[in-house]
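In what follows, a structure is listed as structure tokens, so that the remarks can point back to it.
For this depiction, one protein chain was excluded, whereas all remaining protein chains were kept in their positions.
After this line comes subunit A, so read on.
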């Protein structure tokens, strides 16, 4: 009887602690900010500083924010699923420190970005899209068989970039 009562208290305390820690994490990680599409959210974590800085000095700054290119835009549900999956993977990588100085897109992300390139530049690339159907695809993962940025290498993050430095990067001062 004594032990049983004690364990009940312990379990209540444990649940309370979990709720408290979760609340603490929501606050510390600015979790709610991830619901917005403000590019500054992406530099909650300094790993993205150079990507933010290069985007900020690019022509895309006026037209497209991070999520416009990096998340699917076909449906709200797909967007949220992708956001959650990316968020989980990013938290895991940050916690375990399992990333190097150069971040590269996954095939899944490449496909999303390519789709978004095409969706904005539809008029410019419609004929290329039609022509690409006639040829063998180099990269089956992306539309048109070749990634837009294989040629347009400067868009929008520049060619010289890693986690420690980038063009025009004197540090992100907006925070």
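To be clear about the criterion, contacts are C-beta pairs under 8 Å (C-beta built on N, C-alpha and C of every residue); 3 or more make two chains touch, one makes a residue touch a chain; residues count from 1.
As a convention for this text, contacts and distances are computed from a predicted model.
Chemist: UniProt name of the unshown chain, from "Sugar transport system permease protein", "4-azaleucine resistance transporter AzlC", "YCII-related domain-containing protein" or "nitrite reductase (cytochrome; ammonia-forming)"?
Modeler: The record for the missing subunit names the protein "nitrite reductase (cytochrome; ammonia-forming)".
Chemist: Check the options A:18, A:35, A:80 or A:129 and report the residue that touches the missing chain.
Modeler: A:18
Chemist: Considering the whole complex rather than only what is displayed, give the residues of subunit A touching the chain that is not shown.
Modeler: Residues touching the hidden chain, for subunit A, are 4, 7-8, 10-11, 14-15, 17-18, 21-22, 24-25, 28-29, 45-47, 49, 91, 94-95, 97, 160-162, 164-168, 170-173, 175.
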